[in-house]
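Every protein chain but one is kept in place in this view of the complex.
Let's turn to chain A:
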Amino acid sequence: MTTTKAIIMVGGSSRGTRFRPLALDKAKIMFPIAGKPLLSHTVDAVLKVESIREIILIGFYDVSIFSEFISSFNARMRYSKRNCSIKYLKEFKALGTAGGLYHFREDILKGNPESFLVIHGDIVCSFPLNEMVQFYEEKKKTHQSKIDAILFGVKIPDYELFLALNGSDLTSFGTIVSEENGEVVHYVEKPESKISDVINGGIYLFNESLFRRLSNAKISKITIANDNTHFDFVDEDIISLEKDILHNLPDFGNTYVFQYRGFWKAIKTPSDALWANELYLDKISQGSKSPISPSSSVDVTNSDGSEPLKYRVATMDQHILEKPSSFIQCPVYIHPSATVNYENGTRIGKFVSIGENVTIGAGTRISNSIILENCEIGSNTIIMNSIVSMNCKIGNWCRVEGTGINLISINEMVKKNGVSKLQKLLNQDTFKIIGIKDSGNISILGSGTQVDDDRYVLNSFILPNKTIKHDVKYEIIM
């Protein structure tokens, strides 16, 4: 295969304000989900594509955010004898979704990659990247001419439900209209009406022809920016992949859509992170049931002649989930350094991730939540649908709760009552469903939060380093 590079657009701290208050503690891209940073899930998916030799992270976070990640990545590659390097290229300012690609074109084109993947860092899905690359190869063969781009199209199984779940957010998706053979004939960013049930999934396969288009986009930006008769201020540095490139693609090039029908989510808010935790834990637990990891990685192992098991374990960085028992409802990830007191009927799960050095007291219940490192949780406490950031101290007999319901129950509800009931629920201010609106549906404790014994936190966001001495319901505590 000829796809040798992957570019992951990681974003930056001045954006991602919707990820507050968690963004105050950790960069969104490094936020731990199902036991490892969001970025690791994407990187590990990329590593499954055997031909990838370089991963480039483009964003405008401080370099220090990635230093530890990059050094441990390199160590892993050395250990597993996988030939792949990683680097982070920092934009001098936020350059839009494609400005960074243009700015760092020389780095991307170094070594003449025939094609390369571009992935938005906040996408959560099962990443069938090998299939996407294969699709590109097949199209190249059958088409006998140059393919300009492959778009990753997410087929929405129930558009009505999708509409209901995402509400006003719907217009932030691009939609793709294609022929039967997958050729894209129309691309619309932020449509106001239903044009297609295939949306842009934020993953692309491009080749050098992209840079010709980026140059053209850049030139027209400069022209507009220098045009005194033009009314609006235009920043010539900013290029939008969606508006400036994809929108015009069907008219000028041969663009195909690779259709995907699995789980998919763009992580924007903390509730999305909880949703992603559920999806990834589910995915990992299903993956661990099959004795052999996905075929592509096995193939590579064999051709490399390295030890298959070592290769798989090391490069996939697959976490080992807890086994089911009377106190574990799978899937659950607990870091090996965490201490859980299993006396007195402690129960953890489903969909729980627990970080390093966390201690959990006897008789405590945790479901659908993420607990970050160094937290101390007392006895007989219950935590549900919540994210607890690092270094928190939660007392005995506390209740930290979000009303959020998981995907499965949403689907069941819709199946039983239709979409109308869901929409009715969404219209009620106090009843907010996980992953749909910005706040209120989950509880978040910022880092260093202290919750006194017996206290109740319901659907509230607590900013870092506060002490909770009274019950808090539907509040943001500054």
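We adopt the following convention: a residue touches a chain if its C-beta (ideal position, glycine included) is under 8 Å from a C-beta of that chain, and two chains touch if they have at least 3 such contacts; residues count from 1.
Just so it is clear, contacts and distances are computed from a predicted model.
J.: Look at the options "Mannose-1-phosphate guanyltransferase", "V-type proton ATPase subunit F", "Mediator of RNA polymerase II transcription subunit 17" or "Methionine aminopeptidase" and return the one that UniProt uses as the protein name of the missing chain.
T.: UniProt lists the chain left out of the view as "Mannose-1-phosphate guanyltransferase".
J.: Out of A:Val352, A:Met384 or A:Ile468, point to the residue that touches the absent chain in the complete complex.
T.: A:Met384
J.: Touching the left-out chain: which of A:Arg82, A:Lys140, A:Arg213 or A:Arg399?
T.: Only one of A:Arg82, A:Lys140, A:Arg213 or A:Arg399 touches the chain omitted from view, namely A:Arg399.
J.: Which one touches the absent chain: A:Gly111, A:Pro157 or A:Gly345?
T.: A:Gly345
J.: With the missing chain put back, one of A:Lys243, A:Arg365, A:Lys393 or A:Lys466 would touch it. Which one?
T.: Of the candidates A:Lys243, A:Arg365, A:Lys393 or A:Lys466, A:Arg365 is in touch with the missing chain.
J.: Please output the residues of chain A touching the missing chain, sorted low to high.
T.: Within chain A, the residues touching the omitted chain are 344-345, 362-365, 367, 379-380, 382, 384, 396-397, 399, 401, 403, 430, 454, 456, 458, 473.
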